[in-house]
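Note that one protein chain is taken out, while the other chains of the complex remain in position.
Going in written order, the chains are labelled A and B, and every chain counts its residues from 1.
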Amino acid sequence: MTDCRLPVRYRVSSRVEETHDTVTITLEPADDPIAAFRPGQFMMLYSFGVGEIPISVSGPPGQPSLTHTIRSVGAVSASLCAAQPGQVVGVRGPFGTSWDDADSPGGDLLLVAGGIGLAPLRPALLSALAQPGRYRRIILLAGARSPAELVFAAEYGRWRDSGAEVGITVDRADASWPGQVGVVTQLIGQAHLDPLLTAALICGPEVMMRITARSLTAAGLPAASIWISLERNMQCGTAECGHCQLGPLLLCRDGPVVNFKIAEPLLAVKEL
Amino acid sequence: MSVISAELASHRFAAGLAAGQLDRLAAIATSIEVPAGTRLFEEGGHAASVWLIRTGRIALDLHVPGRDRLIVETLGPGDELGLSWLRPAARWQFGAIAQVTASAFELSSAKLTGLCDSDHELGYQLTRRLLGTAIDRLQAARIRILDLYASPSAAVGGL
Partner (left out) sequence: MATPADHRGRYQLTAAGLEDLHQALTSAGYRVIGPRVTADAIVLGELKSASELPFGWGVSLSPGGYRLRKRHDSAAFGHSAGPGSWKQFLHPPREQLWSASRTANGFVLDHDATPERPDKMAFLGVRPCDLRAIQIQDRVLGAGGGHRSAYARRRAAVFIVVVNCTEPGELCFCTSMGTGPESGPGFDLLLTELADGAGHSFIIEAGSEDGCQILEQLPVHPADPGLAEHADAAVAGAADRMGRFMDTGDIRELLAASHHAQRWEDVASRCLTCGNCTMACPTCFCTTAEDVTDFSGEHAERWQSWSSCFELDFSYLHGGPVRSSGVSRYRQWLTHKLGTWHDQFGSSGCVGCGRCIVWCPVGIDLTEEIAALRAERDASIPAAIAGPDAGSPETG
């Protein structure tokens, strides 16, 4: 087994520009592959000479390849977004907790994504769609800034065909957009949820997750049925550097997927 | 209870109203079909109606010179369309167009206002519901203003 303190070499096999600042890269092992990941987990991606950042895996589990969707917001992410097929990057991981903890077999699975938050949820969605009959309903509600900033837009039809109910909304659009305009929480009412049978996975900006979780609890979901994906400064991934603390949680080990019952009081404390 | 009364009772906006109140509301409502692409009103027009959307989707839009029309918000089943009629000037701030074929109850704002003036209990109930709609839309709009999905590197002035 590889030492997850050392970057393992992976080669970019494909690159897709999702939006003007977001790229999805697929990686194949250049040497031995690292351990299999579970939906919701993240890797530390290393760009030679630039640095390393935590990125959730955004592709389906159970394959040797790794897919990551990266938004260019700094030096390392910009470098990874520019990586061309054939280039080698470093991968450490997998780290953290998984959406698998939110299982509700026989019940309904609700995924609510805000912006690029759809990327860490995608493995959970693909995993659920690959197990027909495991859930009664699979519902995806996704919000984005504008139609041009929707990620994986080309797949929504495929997901619907595979049995997911997909609701999409954007914050702003012009008249060429035939879909909904409004905040993602406005889609919740349209989903006609069965609150006691639903497990909800939420991923997006922290404020969006708080608001969405509140809307869901207002709709009758118990807080313990809601799971969110939290983020803090992440460096080692092995619970040894101390940066990713949120109160009693070390998010590289006790997160990023955290049950809302545990997260809610922590998120309520400013500057925790 | 008339056909429209029964149908109104199942609409989220009217849910919980007493039978008599539903009847009085139904008496001033008509059931309409709005084919996709039909414009219900233009920005600046006289705000003379209120709609309770049953099916389909209506887009509130705004014309900006040099740009394609912008969609402010889309409303769907259970939503109430039209708030500007509550103001004295009663002019539409935005336009409204059916994105997909829709059906709705249409009420004259003048008759609705008259009904509320004469039946204060009904007026109170409707005002509370309209206030709830306004609150929800205000909160949603405030969230969108925060532009939470924006890239951190694009933030200006620390926001």
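Going forward, a residue touches a chain if its C-beta (ideal position, glycine included) is under 8 Å from a C-beta of that chain, and two chains touch if they have at least 3 such contacts.
This one's a predicted model, so the numbers in the text were calculated from it and none came from an experiment.
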> Where the complex has a chain not shown, which of A:S146, A:S162 or A:T238 is the residue touching it?
Replying inline: A:T238
> Considering the entire assembly, which residues of chain A contact the chain that has been omitted?
Replying inline: 1, 3-7, 9, 11, 30, 46, 48-52, 73, 86-90, 214, 231-233, 235-236, 238-243, 245, 247-250, 268-272
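Just so it is clear, only the chains that are shown with their structure count from here on.
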> Per the centroid of Cα atoms for each chain, what is the distance between chain A and chain B, given in Å?
Replying inline: 34
> Where on chain A is chain B touching in the complex?
Replying inline: 21, 71-74, 114-116, 143-145, 149, 169, 171-183, 185-186, 189-190, 204-205, 207-208, 211
> Quick one: in the complex, what on chain B touches chain A?
Replying inline: 57, 59, 61, 67-74, 76-78, 99-100, 140, 143-144, 146-153
